[in-house]
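Quick notes on the structure that follows.
Omission of a single protein chain aside, the complex is shown with its protein chains in their original locations.
Think of it as A and B in the order they're written, each chain with its own count starting at 1.
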Amino acid sequence: MLATIGGVFAGLLALPAARALKKKFSKTTAPSDYDASKHKWLMCLDVDKCIGCGLCADACKTENHVPEAPHFFRTWIERYIIKKPAPNSITLRGEVMVDSPNGGRGGFPPSLVPRDEILKAFFVPKLCNLCEASPCTQVCPVGATFDTPDGAVLVDPTYCIGCGFCIQACPYGCRFLSPETKTAEKCTLCYHRITRGLKPACVEICPTQARVFGDLKNPIEDDPLQAFVHKNKVNTLKPHLGTNPRVLYANLDKEVR
Amino acid sequence: MTLQLTSILAEVAPHFDGYVYPNEAGTHPLWGVLIVLYPYITGLVAGAFIMASLVRVFRVKALEPVYRLSLLTALAFLLCATLPLLCHLGHPERSYQIMITPHLTSPMAIFGFVYAWYLMAVLLLELWFDFREDFVKWGQTEPGLRGFIYRTLTVGVTDVSDKALALDHKLSWIISIIGIPSAFLLHGYVGFIFGSIKANPWWGNAIMPIIFILSAMVSGIALCIFIYMVLSWLRRRALDVRCLDVMGMFLFYALVIDATVEALDLIHRTYSAQEGFYVMEFMAQERLFFTLTIGQMLIGTLLPLLVLGTLQVARKFVPNGIRIGLYFTCAVCILLGVLAMRWNVVMGGQFFSKSLRGVMSYKLEFAGAEGWFLGIILLSLPFIILTVLIKLFLSERMPTSGHVPHRMDNP
Partner (left out) sequence: MRFFNLPPQIVRLILLIFAILVSYLVARTLLTPDTFRDYGFFRGAALSEHISQHKPVFAGKAACGERHPDVLKTLAKGSHKNLSCEACHGVVSQEHLKDPANKMLKPTPQICVRCHEASPSRPAWFKQIIVKDHYSDTCFECHLPHQPNEAP
């Protein structure tokens, strides 16, 4: 009896040791020509440059094979319309109206608010905010979603159990449960593109450089990210939640959430 | 890529008011009726266990007739507690990963361990020590499959000497003492799953675990009253009215504390009126009127508070028959009210957009993984299991040593 227990114990100790050994001699999991530790990617957005053409939302769906249904977006555009204050109301700004028909994918239809009632209107592109303290990775029960060493937040589709906790925990509505894979899905910062030296699809396609993309560890000459923070006063979305988004917005209005 | 301006018309889904993030519209509601049942069932477990520990730890003699019954109730419901969760996962076959690679920063990851601890280290052990003597006895007297089950359950320990039984009793008592914080842990932890989500102002709340624990106690005691009365009615046995009075008393005290804390939460929310308060207020009035105002507040809290409170003061003046009827009504009202409360927490958190600019509604469907049909099946499963457990372990014809609702010698 005691011998059996001893044997089981010895076996238990041997198993992790064997695994560690196997790991040491098997090849690493990193792609051969890309070293994640040598990069730190980031995207920033300039609200004043967005013209609401919707090419980014469309390109994202094409590039990442996002489910076609009009409710699944890894990036989308919101239109904010701030009306003039109602007569006799002693305020500066009136009602705020927000819409995002089909995520802005096909452009925006003319607004229902007549032009002379509009005080101010603008478009805001949305995507994963790449939080420093990301609530989605914090709450994943199995480690299926994670911050990569190079700054993206990914979902492991073969490990995700589809509980939806990360979707509830994301304050920005950037995640959804894919009806095809039954796993959580989100903006990957086009990880398959940036690791191949390409820009994310939305950045590539944006006609006005409203989206600025770069590598914090390897700034290039006239680095767009450095120029962006040099030129603009920046803000983040929902800063009070302490998620500390790395994605910065320039010219953000207080109504944007 | 279509480069044509095809979708020029705004697509506005009819069941949204205001603006919601596109992804919220797509997977709405992500957590449906199954996730409503999960905290409900878990709460009933914790409450029924605390009810039982009143006898074991606090030596409330009057409650002895429901001691074993409430433990078995807790077990029957605990066995079903994980089922709604499993059914709702996108990949139930991967659920084992929660135990294999638990991500310790996630409130959900510890569930497997808390559940296993509670099931095996608390509930099964306490039941085993309490029933061991009977298993040995029944194993010798009962023929066939029944006898075999009892003999298996002794795990080969047949020592029923006074010394061994004294040890059983002592261990059972220790487990009960460990069990109370464990029951609080089990359900407070379920509350923390919601309370920890800071992205959602309806959920992210420090006293959510406390509200969950208190409402769990209330619902658990109500369930014990309900099951005790139904069982007695089925067996055509007289109720122990003294036991019912004491259960009613504890139910009243638990309900007072629960209602106070929930009212405190409501007052704090209304008074501080933080970001998102107005959209939540609108949502509560438009989408939760029947479950919150009518179900949770009126039927689930105020009515039972009034009736039970009156009975505490004027018990002597109410005839037994009417009192029994009132206890039964209160128990049913509270069971419904707590179910409504779980609905309000889980669904309420998903009825408004995290953009705080719009509300959504939800049509409960009949079929499907989130339909009410599956919900009813899952909710009736513990009752079926409980029936089997009662037939096996609380049978009227088998002489027992422990506390049984209807003992042969107890008219």
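As a convention for this text, a contact is a pair of C-beta atoms (placed from the backbone, for glycine too) under 8 Å apart; a residue touches a chain by one contact, two chains touch by 3 or more.
Here the structure is a predicted model, which is why all the values come from computation and not from measurement.
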| query | Looking at B:Arg68, B:His88 or B:Arg132, which residue reaches the missing chain? | reply | B:Arg132
| said: Which candidate, A:Gly103, A:Gly143, A:Gly162 or A:Gly214, sits in contact with the chain we can't see? | reply: A:Gly143
| request: Quickly run down the residues of chain A that touch the omitted chain. | output: 1, 5, 8, 12, 15-16, 19, 22-23, 26, 28-31, 34, 36, 48-55, 59, 62-64, 79-81, 107-108, 110-111, 115, 118, 121-123, 143-149, 154, 156, 158-159, 188, 190-193, 195-196, 198-199, 201, 204-209
| said: Applying the definition given at the start, please give the residues of chain B touching the unseen chain. | reply: 1, 3-5, 96-97, 99-101, 103, 120, 125, 129, 132, 155-157, 159, 164, 167-168, 171
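As a convention for this text, only the chains that are shown with their structure count from here on.
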| task | Quick one: which bits of chain B touch chain A in the complex? Just the residue numbers, please. | result | 1-2, 4-12, 18-27, 30-31, 85, 88-92, 94-95, 97-98, 101-103, 105-109, 111, 193, 196-200, 275, 349, 353-357
| message | Residue numbers of chain A touching chain B in their complex, please. | response | 58-59, 62, 69-73, 76, 78, 96-103, 105-107, 109, 126, 135, 138-144, 159-165, 167-177, 181-183, 240-242, 257
